[in-house]
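This is the structure I want to talk about, given as structure tokens.
Note that this complex is displayed minus one protein chain, with the remaining chains in position.
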């Protein structure tokens, strides 16, 4: 039994301890069509830099393994970017910090698709400081279950 | 019969009077993954201070009892914070006003999970006045029913 | 047969002509918990004044009759405000333009509940010009069907 199986077992025991009752809140497939990472900023690093980030909450008792793909208008895609979110944690990831296997192009319109092995909830948030002030937007992504 | 039972009974009678027909609008489990309370502000107290708040509408005839937990990236959590929302009322709570049993850390990325004994609707709103001007965002949280 | 019945009949014929197939897109019950109408503005009337508005799209073939109630934190409520939205039209209404039967209090936290006789889609949008610049937010409200 390798480390990963042991971790999964621990996850399962924890879930069972929680009552073993029910699915954690969320969905396993998410999309966000309206992506755009502004490439200019007027703010100081890192807090006031323009960015778009993907925010994941794993409310369940099992490690969530995510696979994220960025889609563009011209048919190229970037990814897959693999991320893990531990049980009962959030993870916020700036799109420009996705660099493995390679950095995605910025400043272009994109959308992301995300798949998870367990239900999670996904939100996307943009901070735009191209001008002297700050503009923000956010929305829960669109979620569904693979059928 | 203690006060609380009497209050619940009154709630039930009121619901019955409403036709006793149907569930009030909403869900019993809610999550918001993209939390961040800016710790700096340029505005006057209390109106223009940076904050993030959680807005709950209880459209039904029964008192709603909420339990809120804040999740972070590093596995610690804050809470539970217990709140009540009376029938046919809203309650807006700033995250930095959650101080019982203890104040949560601010300025860090977080998400919240909220459970209610009756269906409610939950929205989260941020006001960011770190710069001279104001940026706002808002989204209905992600809701589901415990299964 | 009065005018109203004739109009409904016309609506029904039109719906039947559309194929008579299916429900129009939307829901019949909507809520928005996070309401706040800023009472100060730095902008010119009417375009840049701070406001919060409720936006309804009636995609179906029948007149939509809406009943809107504003809920507050202290248990008072304002309304009901009655509005109609013609087939295949939108209607955007600023909260501060709801004055019949009486103007609701502004500058206080509120939420709205909306019921419609036919499915509609509801969104709420805020423009905040208390500071020299402009901040905006928007979200589709939370919708459900009466059960």
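Letters A, B and C mark the chains in the order given here, with residues in each chain numbered from 1 onward.
Here is the rule we go by: a residue touches a chain if its C-beta (ideal position, glycine included) is under 8 Å from a C-beta of that chain, and two chains touch if they have at least 3 such contacts.
From a predicted model like this one, the values you see are computed outputs, not experimental measurements.
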item: Residues of chain A (touch criterion as defined above) contacting the omitted chain; value: 29, 31-36, 71-75, 77, 109-111, 113, 126, 128, 130-133, 135-142, 144, 146-147
item: For chain C, the residues touching the chain missing from this view; value: 22-23, 25-26, 43, 47-48, 53, 55-57, 59, 86, 88-92, 121-125, 127, 132-140, 143
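Heads up, the rule we're going with is that only the chains that are shown with their structure count from here on.
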item: Fitted rotation between chain B and its twin chain C in degrees, CA, nearest 5; value: 90
item: Centre-most chain [mean C-alpha coordinates]; value: B
item: Centroid spacing, where centroids are CA-atom means, of chain A and chain C in whole angstrom; value: 33
item: Averaged-CA centre spacing for the pair chain B and chain A, given as whole angstrom; value: 23
item: Numbers and ranges of chain C residues touching at least 2 other chains; value: 133, 135, 137, 139
